[in-house]
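Heads up, one of the protein chains got dropped from this complex, but the rest are sitting where they should.
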Amino acid sequence: MQRNHNHTTVVTVEKVIDETPTVRTLVFSDEVMSNVLPGQFAMVWIPGINELPMSIMISSESGKAAFTVRKHGPASTGLFNVKVGEKIGVRGPYGNTFDIKSGKLLLVGGGTGLVTMMRLLKFVKPSDDVTVLIGAKTKDEVFFEDLTNSLLENNTHKVLISTDDGSYGEKGFVTELVEKLVNETHYDGVYVCGPEIMMQKTVQSAHSRDIFVQASLERMMKCGVGICGSCCVGEELVCRDGTVFDGDYLTQNKEFGIFHRNKAGILEKY
Amino acid sequence: MQRNHNHTTVVTVEKVIDETPTVRTLVFSDEVMSNVLPGQFAMVWIPGINELPMSIMISSESGKAAFTVRKHGPASTGLFNVKVGEKIGVRGPYGNTFDIKSGKLLLVGGGTGLVTMMRLLKFVKPSDDVTVLIGAKTKDEVFFEDLTNSLLENNTHKVLISTDDGSYGEKGFVTELVEKLVNETHYDGVYVCGPEIMMQKTVQSAHSRDIFVQASLERMMKCGVGICGSCCVGEELVCRDGTVFDGDYLTQNKEFGIFHRNKAGILEKY
Amino acid sequence: MTFKKGTRTSNQLLYSKLCPLIKVEPSLETSIGQIQLKRPVMLASGILGISLDVFNRLHRSGAGAVVTKSLSTEPWDGYPNPTIFSVKGGGWMNAVGLSNPGAANFAKMIEPNKDVPIIVSMVGSIPEDFELMIKEFENCKVTAYELNLSCPHVAKVGLEVGDDPELVKKIVSTVKNTTDVPVIAKVGLGTTHYLKTVGTAVESGIDAITAINTVRAMAIDVETQRPILSNKFGGLSGTPIKPIALRCVYEISSKYDIPIIGCGGISTWEDAVEFFLAGASGIQLGSAVGDNWIGVFNEINDGILQYMKKKNYSTIKEMVGLAKKS
Partner (left out) sequence: MTFKKGTRTSNQLLYSKLCPLIKVEPSLETSIGQIQLKRPVMLASGILGISLDVFNRLHRSGAGAVVTKSLSTEPWDGYPNPTIFSVKGGGWMNAVGLSNPGAANFAKMIEPNKDVPIIVSMVGSIPEDFELMIKEFENCKVTAYELNLSCPHVAKVGLEVGDDPELVKKIVSTVKNTTDVPVIAKVGLGTTHYLKTVGTAVESGIDAITAINTVRAMAIDVETQRPILSNKFGGLSGTPIKPIALRCVYEISSKYDIPIIGCGGISTWEDAVEFFLAGASGIQLGSAVGDNWIGVFNEINDGILQYMKKKNYSTIKEMVGLAKKS
């Protein structure tokens, strides 16, 4: 029987990698999930605990995929604590993907938003000149730096890190770096995934200079399929119309960068 | 959307042909039904009246099919009375089909059992030598004689009629003619559809002489799909395992030619 | 000869009856008692139902009205995930736990609304809950209120209310005394026969009935051996329940003289027409949005129009209940 992407498939976690004290990557075998597009996500079931949306991380082994999760509330902590040999459920992939341009590309990732960027890197062409910005609060929270370099070993590329406290890389918010870079270079495409304020500022910097920019959004998600309504951002549903939106749209959206909804559906300021 | 053969398709009757005072052919357009195999049947819904199994009659026009119905109880009379422009529902085709041999073929049809034989004639090869026996009670009830001749115009063929009262063709039961013919000729295949006693005797005559023989059976049918059980003959369900069975099987069956079941499912003698 | 949409007069209708060859351009307008809608297909409660922006989009996409997520007096977070999943045999199962921002927050959000016919769905345990919530909507344009007497998976509200005839009577009477806006009762399959609940609501002055809500159900994951929903039990929706919903509409319309909104498993125009023929004057759908996305509203509207043309109907009303005559 063909797999229906809306039905949960139970997989076994085969490997757990500690990326930082609060971020772990869980690797599992799944042909379908290994081949998704950047920006797409899965709904991940931690039996007895919760189900939550997760970007689908690449794996170095073919036929495998992963989740890179930051320990936060009970749901993500549940996933964070899954051990090798334990089972989780996955459904999807859901969501659209980036329009990947050619030429000079700028990728901006913060926190687990980097997961989406790592998959995007799988799709750049050898002729592309790629700059990747990694933003983190402090040195301990930087991850995927080596991975980024190795994924780009055949490209002209730069990997820049910024930490809020300056403990590693440049000091300051990653968005300041973005502003500087787009001022210097007319990129053919800017892609961003991370905390909403970071995305909002990046979109602003690029779009105001007529640079093509896309962001992969996060919202509270219950169903992942366009039924529950919890993931709305303006008129759009992130799970079904997104996760990727472009600058044209986002700069007109009344909620992007300003509001999100909590579990009861009440608008809350960022 | 692809058509599901289990869902009723409503069609409009386009032509009505009186074959005899009690037998009519109703023609309608239906690509699927126009291409069924001999021995297959449809469940025919006469809205507000009943639904009953009908062999699917050929039509001279492509993309069309027909039912040839004898007016009998309320259900078949309801179908008999459908006028041009009125709607009926069809689902199917259901059932298996004949193994069509090459060489000398004998086809035996009685009453509306001829419908199955007419479709079988569509599948004979020009090199086949075909004899068709048509049995009827009396001259008035003979039909499809001209059609048979025209379907076989490119073959070496014979069309023989027998009537019980001798008012047309040979006098006597068609099964006496069968006995005579199989005695004279070793046919490569004998095919029969009609009243059960006729089928039983034909099978007997051919099978006892080691001649390959198949019959298309009729039983009370409610569902047509192997759920209700009303069409059983021994261990088999005519709708799903048949309608075509061969001599080897039929000569060992405890019910064939002897019993059928009524609407309550009670065995009744023929 | 055709007439423009919305310009039909009763004379023209009469004319078309006398001369069946003259085709009258059909209209999708319908009235469910006092509720007048331009199109008969509504968004059911709980589906995409928490944001006015999304309501606007759905309305533009062909929804004749949108029913809000069922609101409570206070905001509710609902159950933990999994709360919704696609059932292997077809349809969806959910136990969202009626998560909602609460009536007050919600009312504030929809205050600016002018264009969209909004039907406000509510849950509560006592008549006063409903009274309180209706007060919150004083400054809003509300097309109707829908009392959710049939949610199958939250304690003390929904079906637990619908299954208690005394409570239904009190709630309906209270609400009818509180507002002049039409009030709909939404029923479903509970522990008390739903026809009894309908009867009680009708006696107590309800304006219309929506039938049905999801059907209490369960699914178990064989690998982990536990119910899939965090709440264990949930409500089944979508194609599996359509034949059940249709019989309920037929049974209600055969027994009571009350406007009916059909709901349950509708995903094609044929489904919609079946519900009209069974006695519904309007329909709601939810799961079909999950299956076919938002285009489903206009697909169904178009299909109904084609059907009406073929059968030479000019109004939805002409087909309501026809299957009961056969």
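By letter and in written order, the chains are A, B and C; residue numbering begins at 1 in each of them.
Note that a contact is a pair of C-beta atoms (placed from the backbone, for glycine too) under 8 Å apart; a residue touches a chain by one contact, two chains touch by 3 or more.
In this text, all values refer to a predicted model and were calculated from it rather than measured experimentally.
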{"item": "Chains still shown that are in contact with the chain withheld from the display", "value": "B, C"}
{"item": "Which of B:147, B:217 or B:237 contacts the chain that the document leaves out", "value": "B:237"}
{"item": "Residue among C:84, C:98 or C:273 that touches the chain left out of view", "value": "C:273"}
{"item": "Residues of subunit C in contact with the chain not shown", "value": "87-91, 93, 189-193, 195-196, 215-220, 222, 224-227, 232-233, 236, 239-244, 246-247, 250, 265, 270, 273-274, 277-278, 307, 319, 322-323, 326"}
{"item": "Missing-chain contacts mapped onto subunit B", "value": "4, 6-8, 10, 45, 47-52, 74-75, 87, 89, 91, 222-223, 225-230, 232, 234-235, 237, 240, 254, 261-267"}
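Note that in this section only the chains that are shown with their structure count from here on.
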{"item": "Busiest interface, counted in C-beta pairs", "value": "A-C"}
{"item": "From subunit C, the most remote chain by mean C-alpha position", "value": "B"}
{"item": "Centre distance in Å when subunit B and subunit C are each reduced to the mean of their C-alpha atoms", "value": "50"}
{"item": "Whole-Å gap separating subunit A and subunit C, where each centre is the average of the chain's CA atoms", "value": "37"}
{"item": "Computed distance of Cα centres, subunit B from subunit A, in Å", "value": "66"}
{"item": "Contacts with 2+ other chains: residues of subunit B", "value": "none"}
{"item": "Residue list for subunit C, restricted to those that touch at least two other chains", "value": "none"}
